[in-house]
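Let me begin by handing over the structure; questions about it come next.
Shown here: the complex without one of its protein chains, the others still in place.
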Amino acid sequence: MTIGATWRGAAAILFGLVALAGVARPAAAEDKTPIKIGIIAEESALLGKSIIDGARLAVADINAKGGVNGHQLELVVYDDHSSAADAVRAYQRAVQEDHVSGVVSTFISEVYLALEPWAARLKMPTITAAAASNLITKQVHDDYDKFKYVFEGWLPAPIIAQAVCDSSRDLFVDMLHMKTAAMMSEDADWTTPLDAAQADCLPKAGLQVVDHERFNPDTTDFTPIFSKIEAAQPDVIITGIAHVGVQPTVQWHDQHVPIPMGGNSGQATNPEFWKTTNGAAGGVITQTGTVPGVALTPMTLSVADEFVKATGKFPAFTGFTSYDDVRVLAEAMQRAGSTDPDKVVAEMEKTDMVGTLGHYGFYGRGDTYTHAMRYGPKDVTGVFMQWQDGNQVCIWPRDKCPNPMKFPDFVKTPEQRAAN
Amino acid sequence: MIETALPLLEVTGLTKRFGGLVAAKDIDLTIRGGEILGLIGPNGSGKSTVMRVIMGIERPNAGTIRIAGTDIAGWPTHRIARMGVGIVFQHSRPLNRQTVLENIKLALLPDSLFRLAVQPHVEERARAIAERVGLGAVLGRRPPTLPFADLRRLEMAKALARDPKVVLIDEPFAGLTAGETAIFSELIDEFRREGRAVLLVDHNVKSVARLVDRILAMYLGERVAEGSAEEVMRDPTVRRVYLGGEIETHARPELDAAPGEPLLDIRDVDVLYGKAQALQKVSLHVRAGEFVSVVGLNGAGKTTLFNAISGLVPYGGDIRWRGTALAGRSAAAIARGGIVQCPETRELFGDLTVQENLDLGGQRLAPDQQERQREWLLGLFPILRERAKQRARTLSGGEQQMLAIARSLMMRPKLLILDEPTLGLAPVILEQLSNALTQLRETTDVTVLLGEQNVTFALPHADRIYMLEHSRIVWEGNAMRFAAEMGAGYL
Amino acid sequence: MPGMLRSPLPLVLLVLVLAGGAAPLWLDAYYLGIFTVAYYFGVFAMSWDLLFGFAGEVNFGPTFLIGLGAYGAGLLNNGGWPMPLCIVGGAVISVIGGVALAVPALRLRGPYFGLVTLVAVLLLLDFIVIFAAQTGGEIGMMVPDVLSISAVVNYWYAFGFLVIAGVILFGLSRSALGLILQATGQDRVEAQALGFNVTKHKVAAFAVSALFSGLAGAMLTFYQGTASVDQMVDLSIAVQIIIAVMFGGRRTILGGVLGSIFLVLFDELLRPIGQLNTFVVSGVALLVILFWPDGVLGYVLRPREGR
Partner (left out) sequence: MLALQILIDGFAISALYGLGAVGFTLMFGVCGVLNLAHGGIMVIAALAGWWVAADYGAGPYGGAAIGVGVGVVASFVTYYAVIRPIQRSRAIPAVEQEIFILTGTLLWGIMLQVGLDYLFSNNPVTMQPLLTGVVRIAEVRVPQNEILIAVLCWSVIGLLSLLVNRTRIGKQILAASINPRALTLLGFELSNIYLVVWTIYGVLAGLAGVLLASFLGASADNAGALTASAFTIVILGGLGSVPGSLIAAYIVGYAETLTAYLIAPTLRPIPALIILVIVIYLRPQGLLGRR
């Protein structure tokens, strides 16, 4: 072996050893302070950013009040790039390396579903801030002992559909005298149960479903979809979109599609939406957690103020859900007096808490949507909001939000059409 | 050793067309075991095409190719190789990332997916072959570090390892020194003694004359002569093809006395391609207004010399233009400085029209100058006026050559370098070209450096002549002396 | 074998294998999990390098082969087959698909081969999404079985597979077949003139590449419990594989493993800097490619002449 070769060989070995040694750490001694909570979300996505901000705020508030059982809370944040693979890796790191005691995660059903088996395997209380697929809770329901660590911190899709139908009856049928609707949904996991439930409940609410368009979430040109919907002549478009949002809204506006859009439009819940669409959002209606100025509970307004103070902006609805999810975890630990997963899960099931968006509790083992958030006027319903002149205006439930609806000029309600 | 009755290679009626061009037309040839056939012809005569068709690299349009009686025309190359045909390419094609030994071992391997282990006898045989061709000392080296002659040895070794019945050898001596040529001749001679059929492809008769049993001469895709080396060299068609008939010189009055500083002055220029020496201590000069010819066979180094002048290849030594060194200037800057090369490959813009090609050449002239220069050139080459709107790729070879020259002249060069303008052209075109050059010489003050293997073409257009052989200048003088001293020995 | 003695490779390999084998003694479950994934990517990278570095074909579609293996195995598992059979079945499907792709595609020269493989991936992606009912679409397809839930056992499976695949692929690259492949990759005409059926050898290389890609894809599926588009089929995975090979050293087979470990491990170690980790890792890889084009292992093993 020559000198040069020896040195290079040695360098290579060193490289290998450093690579291994760099990651070799003795198993951390069990240290009870502080209690760590893992946050897995994509920072680049606005909904993900709000999840992280909400969790930070909650931890600060809880720590200010003395923490949990005398321990301070500490956040560990992981960026999953909205990829299932990255999320799984982050999850493993959170549990096995950083030894968190609970995880709040992602708004994307696909990603959360990938975490679910790991929550079961690693026995870690885990709650999603917004993922809505009904498969999430179905797994918990079907195999409770294995999946009981999984919670859904927002409404499951069929219940979201119920809210859509309830609001549609009030807003579209009673107030605007509409009779027909078209459903327009991205082809994603959460919209499958959503569409099925809406197809069932919309007619009951008084809206005949005359068209149903599903499209690839990669779609960028929505002209054909709007054209097909227009040809079916519905009175309203009920959307089920979250991966897309800016593009259909802008094209709806630029092409002067004369039909109002309601339902769910995840990106439209984001306060920046007006800016990213250059105001094309005017008239768009969507379900969300809450909007500025609405006091759903005594906490809503003060937490919203804190958000504005801390980040300069009103958060997306995931900011509120994530704030509450951290509190749900913390209070369960407090009651359990430990971070033992089984004890914490048992306490989480007993959650009975005033949150920012309503009164929180989870469905039980016997219910269809085990471990999903309870829905109802006394629990959580979410609100429906409309973009009006750059503001998010609450329009439903009508008892809390009696504001009028306003549509851009190109949109024609049945009455306006009749008048023409 | 054994004189086989049956011919090992028998080609009949072989024809190969590329589009409209007939590269080989109705060629017949036969080689028996222990026989060496020389296939000669100038560049573009189709001899390499014949070889590539035999090897199956190109598919023939018509004809049969029998190896020991089996017709293999149209077979894929690897099956032809397995039938016992080996080839030594003109340009060495070793695997550069493998050692010499591995290169030879490769040639000994079976075409099998499942013989993963190299059998022990392969190693032994590879070493034996390496010894035989003289590579024993460099078994562990990689080809890019080998001298040129060793690369050629490696090609021979690979051909040998295949133990072929028929060996095709392309330009075996190109770029080799006299001593190396002798060694290679000996190796080829051994093929004959072992009873193989050998096809030697070369562009001149002289270098293979001592080695071959018979020679087949080709020109423009057709067979022009066949027989012993002496017979072929005496053949009038062959003489016309190579020499263009009688050597004639156009004595022109000596340039005005005391020409002074040379325009172009080249001193001791060396060029290396990898390990191969392409130019060795070449010195020459060109004075303003002179026509200078560099003659030499293919591979002698003419193109390399011109590329060095034009700044296209790195070189050692000194090239001065009007007294200042050219080293360090970009090729484009040299061209703008007045040295314009019209390369042997012509390098036209095939998809642009004749007019557009000319315009690009004259882009730096003022519009009225450009117009005048173009009119003058279209007068010099009237056919280009007819073809003005035609795409360059659709022109005939002669027209393309005229366009290439005209495009270079559009730049109003001080020194025009013409590299092999006669390559692959029919005699009638040569005459037109020759007239144009004469006109150029008589009516303008342009200086010309002409590279040619066709001496007959070169002589009338030369005030002085340099002869390049094996990358060295071996002779210089004026045209009259060349005819007297070198004319006979050139072929 | 004087060549081997002069090279530091055996020593380096021995140390790395010992270090890898002893890893469970001092690494916690989390890092074992990272290495587990990195090892499967290492096999992807080695399989790709066999095609690129040796047969000279740029296959932009390694994830076509991986995806066939992963989804093939997953579909079989959902159809009730036992897991070991599914892994074998996935590999067989990958080989069949790979050969069906390669035989016509290898007629094409230059960049066109690579383009066909690229399009194959796009088509596979679209079909997975369209047949979401069977394949789970973009979410990924859950499989009933997993290799093991123990991180250590999973690590052993991956490590063992990596070593076996490494020995076979590296052995192949140094065998007679490897030499012939090099010839077909470097100079097609010369290889044919030496009597080798170039297409036959290239298809064989494609099949071997498909076999290991498919096996690794199937095993990764059963490690994770899901076959997922964004981890096994997406073009970004192909990019990662190509970068791993270029970083570690093309034409070395084993360099791809180093590259994969670098990409996966450092992406993970840099997680504290948040979403910019990918930016940094890509930047480092770009610098390596620009200034160290032979890659890490290529540099270590570079032939040194005349000493």
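Lettered A, B and C in written order, each chain numbered from 1.
Methods note: contacts are C-beta pairs under 8 Å (C-beta built on N, C-alpha and C of every residue); 3 or more make two chains touch, one makes a residue touch a chain.
Just so it is clear, the model here is predicted, and its values are computed rather than measured.
J.: Which visible chains touch the chain that is not shown?
T.: Hidden chain contacts in the full assembly come out as A, B, C.
J.: Out of A:R214, A:R335 or A:K412, point to the residue that touches the absent chain in the complete complex.
T.: Only one listed residue reaches the unshown chain, and that is A:R214.
J.: Give the residue, chosen from A:L46, A:A163 or A:V326, that touches the chain omitted from the document.
T.: The single option touching the absent chain is A:L46.
J.: Which residue, A:G70, A:P203 or A:P224, contacts the hidden chain when the whole complex is considered?
T.: Checking each option in A:G70, A:P203 or A:P224, the one touching the absent chain turns out to be A:P224.
J.: One chain is left out of this view; which of A:A196, A:V250, A:L301 or A:V354 touches it in the full complex?
T.: Checking each option in A:A196, A:V250, A:L301 or A:V354, the one touching the absent chain turns out to be A:V250.
J.: In the whole complex, what residues of subunit A lie against the chain that is missing from view?
T.: Subunit A touches the chain not shown through residues 42, 44-46, 49, 187, 213-216, 218-221, 223-225, 227-228, 231, 245-247, 250-251, 254-256, 267, 270, 272, 275-278, 280, 410.
J.: For subunit C, enumerate the residues touching the unshown chain of the complex.
T.: Missing-chain contacts on subunit C: residues 52, 58, 104, 108-109, 111-112, 115-116, 118-119, 122-123, 126, 129-130, 235-236, 239, 242-243, 246, 275-276, 278-279, 282-283, 285-286, 289-294.
J.: On subunit B, what residues meet the omitted chain?
T.: Residues 310, 312, 330-333, 335-336, 340-343, 347-352, 356, 359-361, 363-364, 407-408, 411 of subunit B touch the chain that is not shown.
Here is the rule we go by: only the chains that are shown with their structure count from here on.
J.: Go ahead and note the Å separation of the Cα centroids belonging to subunit B and subunit C.
T.: Taking the mean C-alpha position of each chain, the two centres sit 46 Å apart.
J.: From the mean C-alpha coordinate of subunit A to that of subunit B, what's the distance rounded to whole Å?
T.: One centre to the other, that is 74 Å.
J.: Can you compute the centre-to-centre distance for subunit A and subunit C, using the mean CA position of each chain? Integer Å is fine.
T.: Measuring from centre to centre gives 36 Å for this pair.
J.: Taking the complex as given, what residues does subunit B use to touch subunit C?
T.: Spelled out, the residues of subunit B in touch with subunit C are 55-57, 76-79, 81-82, 86-87, 89, 93, 95-99, 102, 105-107, 109, 111, 113, 115-118, 140-142, 145, 158, 162.
J.: Using the touch definition from the top, list the residues of subunit A that touch subunit C in their complex.
T.: 1-2, 4-6, 8-9, 11-13, 15-17, 19-20, 22-27, 42-44, 77-79, 81, 83-85, 88-90, 92-93, 95-97, 109-110, 113-114, 117, 121, 187-189, 216-217
J.: Which positions of subunit C touch subunit A when the two form their complex?
T.: Those residues of subunit C that touch subunit A are 5-8, 11-12, 15-16, 19, 23, 26-31, 33-34, 37, 129, 132, 137-140, 142, 149, 151, 224-226, 228, 230-231, 261-262, 265, 268-269, 271, 274-275, 277-278, 296-297, 299-300, 304, 307.
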